[in-house]
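Incomplete set of chains, arranged as in the complex.
All chains are identified by letter, namely A, B and C, in their written order; residue positions are counted from 1 within each chain.
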Amino acid sequence: MILEIEDRKTKQLPRGLMHANVFRAPGEFGLEEKVIPHAGPGEAVIQVRLTTICGTDIHIVRGEYSVKSGLTIGHEAVGIIHELGPGVHGYRIGQRVMTGAITPCGTCEACLSGGLSQCGGPLGGWKLGNTIDGTQAGYVLIPHAQANLAIVPDELADEQVLLLSDIASTGFAAAERGHIKLGDTVAVFAQGPIGLCATLGARLLGASQIIAVDPDPARLRVAASFGATSTLSPAPDLADQIRALTGGRGVDTAIEALGTQETFENALRSLRPGGTLSSVGVYHGDLNLPVDAVGAGLADHTIVTTLCPGGKERMQRLMRLVTAHRIDLTPLLTHVFELEDIRRAYELFSSRAKGVLKIAIKVS
Amino acid sequence: MILEIEDRKTKQLPRGLMHANVFRAPGEFGLEEKVIPHAGPGEAVIQVRLTTICGTDIHIVRGEYSVKSGLTIGHEAVGIIHELGPGVHGYRIGQRVMTGAITPCGTCEACLSGGLSQCGGPLGGWKLGNTIDGTQAGYVLIPHAQANLAIVPDELADEQVLLLSDIASTGFAAAERGHIKLGDTVAVFAQGPIGLCATLGARLLGASQIIAVDPDPARLRVAASFGATSTLSPAPDLADQIRALTGGRGVDTAIEALGTQETFENALRSLRPGGTLSSVGVYHGDLNLPVDAVGAGLADHTIVTTLCPGGKERMQRLMRLVTAHRIDLTPLLTHVFELEDIRRAYELFSSRAKGVLKIAIKVS
Amino acid sequence: MILEIEDRKTKQLPRGLMHANVFRAPGEFGLEEKVIPHAGPGEAVIQVRLTTICGTDIHIVRGEYSVKSGLTIGHEAVGIIHELGPGVHGYRIGQRVMTGAITPCGTCEACLSGGLSQCGGPLGGWKLGNTIDGTQAGYVLIPHAQANLAIVPDELADEQVLLLSDIASTGFAAAERGHIKLGDTVAVFAQGPIGLCATLGARLLGASQIIAVDPDPARLRVAASFGATSTLSPAPDLADQIRALTGGRGVDTAIEALGTQETFENALRSLRPGGTLSSVGVYHGDLNLPVDAVGAGLADHTIVTTLCPGGKERMQRLMRLVTAHRIDLTPLLTHVFELEDIRRAYELFSSRAKGVLKIAIKVS
């Protein structure tokens, strides 16, 4: 029972302290007590109600993506405004808000020209759980609060908006950046949470045929419910199969949502001349572009890579899709854990067992 | 029974002749016998199976839009290839095809820069039933056949693709030209057949809130089934109502689908700063842009007008939406008439009685 | 002599006070003493070195554009950072900076989606000399300093960058928003300072034929030096003349830079089907769109209106054009006055006498 836990936390934690899921060293992480942060100029502190675990967090705790020891992990949050720093206007304590995984300043050169995710420099928009303490904690400090606090409409539950923060914003962006015209054909490679959102995004943007690829039949079933019109398992002749499904044309847009050479190359080989490869996978090694797959550089291809878009305008716009009943992401929340049990949640999420897609972490 | 009629026609019509619905003078039109056309270089002749009546045809028979006496009316067709002229490749006699209302050449300066509808000059893409004989006939000559014959997949019925030719292509284009971003809000002014397709188009392109406006409750019900999330009747404070529905912001995109000062002005007044007014209405008088409604020219507005896009690529892409079960336009086909009864069909369509939206005209 | 004036000002003005050009009532304005402003959180105060008078300022002092009594006029400034409020990072006192006429916050919904000029609401980006004290003063408070202070490279003189603030940013935007493709033809209606910058902008963006229109032969000569390939005086058959110059096609892009029905309508009539009318004029009455000039709404036209783009990224990007010797706006600065003589400067600027285009106002 949540109330019990809150009661317990109230008893256990000295005033001014909170629990936080902290990275210590590769393989070493877990709940610690930390001081509740305070909001400086332009900042806010949110009491976290709901957060989640991202694939990137798994890379962090394994030491595959490097962050400093002692950092609180996590970059998605729905919560209550606890404190507003000087210069933050138009909000009040107690309001329910969410923030994107990416928290741009809005005022640097990159932001002012629309490059919010590259705020201040390469990947600079990603701060929470990367360069500053993150959201898997009782409270989290939100930088550039004016640009990032998105008020959640009363009619929406926390669970309905949580995944907009990262995977939906990323997966949809894969489709948005893919130059999908009304009636275009799309193939989406890998149907993890982000790939599933890319499939949904392609549907939202007016694709006709949407071919979802994944080795897991369960995920392909979710893909079909999210808009895929065909589903395929990886195979040596995957690109040929896709080409056949499109009457020999190749797809207009291929979306890579895993981060491997195999999926990237299959995406490239499935593309029609003049098509777009939209990549949102995180790569851990060099990519090879076979000369024949790029038509010797003469195929009029476009390849785009995209980091999750953030900022409150993005979040509010995506919330409008939920309010209008255009999307329902709650089927992706297959499991729920309390913050106290977050290590078990990491284990389950890492294992990919029990049909897990995303885990909601209840904090308060 | 269609077969009876065909039988009758076979008896009645001397070899080489066909029936055609011909404009004679304002208020004067009807079936006449005409010689079946022959295909010159680059042309094709289609035996028409299904056509329809457009609002423009009503203007033509009333003399409100001027065409030459003796012209066969009509610009939508699904039919069978009857003859292929020299230089038309990749087709064969007997194939079922459809064509867009707009039949661009593909090879003039306008076409080569993507302006297919303005082929060769102002409105030049619109030839059928405007500058050359149209589709309300047993046979129709299709100019620039290579650019315009779109093969209909076997699994689709004539009725499923007929409306792609004009109203769906136009209505969808209203949305496509409206710069709708994922999650944007849209208002569509008038829910005639084109407005309904614009509503559907806004939904297909990822709008969240879609506000449909029309005085007819029956049409608003269809609008709701096509994706409208709110429906409104025209009222003096319509723009205020829309602004209120969008939390004071105004809509991101306003679509005008009637062609009157009132709808145009309401569209303009409903728009947020920086928003887009996408107009597909046909206007019969000057338009007035009130200085306050355009923010004295400083509101960063975009106003676009659009003529129906055509060409076979457009038609094939839209047919893919039908094949993929993304759209079903058959609810718009409220009535069916034989070509022999086309005058009665015009009467019904003009009257807007009996819930008529679009009428399928069976030819063969 | 500037030093004398500074000396005089030092003597005359009690510590903490400054001179400011203040609007009192229609027809009533002039220098007053005001307290030097202080920078709150997120703000900065600049000691103004150079400012200018804009056509809008003339409307303000005449009472044709309404601002509150007591407001300091002016929205362009090059100066020295005098004070930085809490939360403004990356700058230091004494740096030379400039700001755009438009000073967006960067963090509201409009700004985060790229609509910087409509920051917070209609025309909301325009604050200086409109809703808060402006730049025709010894010092000016800059709101949202983090988003708006653009450091001026040492190698550039104040005079080289002053006009980027408003007229160049606006005039260039007229071209940028006009969808000019490489080799396109452009007509620019009116060759005041903004129109001249639009002409230059069209050239910068790769137009081929650029037709400049103005009744003033002197301005047409400047237009030719800024890139116009033909120059025309207004005439009843102006649109026909332009059409003839383009081989009957009409221009791809028509830019309106005055704000009158006549120029707007001529722009519209000069346009090819599918072309873009880009308007940066400020209108004082309703606009009429003749039904034939818009092809009954079927001409695939685009009409865009644009408010001056601002923000430091814009300013820095435009300054790079000066640094790279791509543009030189100093020929537009036909006259120089001291702040003490600003009423005489207003008189000259209003009169359009002596070939005046823009007047630099030296403050310190």
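Just so it is clear, contacts are C-beta pairs under 8 Å (C-beta built on N, C-alpha and C of every residue); 3 or more make two chains touch, one makes a residue touch a chain.
All figures in this text were calculated on a predicted structure; none of them were measured in a lab.
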item	value
Oligomeric state of the whole complex, in copies, if 3 are shown	4
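The working rule: only the chains that are shown with their structure count from here on.
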item	value
Among all chain pairs, the one with the most C-beta contacts	B-C
Gap in Å, rounded to a whole number, between the CA centres of chain C and chain B	43
Where chain A and chain C are represented by their mean Cα positions, the distance between them in whole Å	41
Residues of chain B touching at least two other chains	181
Contact footprint of chain A on chain C as seen in their complex	40-42, 86-87, 104-109, 111-114, 116, 144, 146-147, 311-314, 316-317
Chain C partner contacts - residues on chain B that touch it in the complex	109-110, 113, 115, 117-118, 121-124, 181, 249, 259, 272-274, 279-291, 294-307
Chain B partner contacts - residues on chain A that touch it in the complex	172, 176, 181-185, 201, 204-206, 208-210, 229, 317-318, 320-321, 323-326
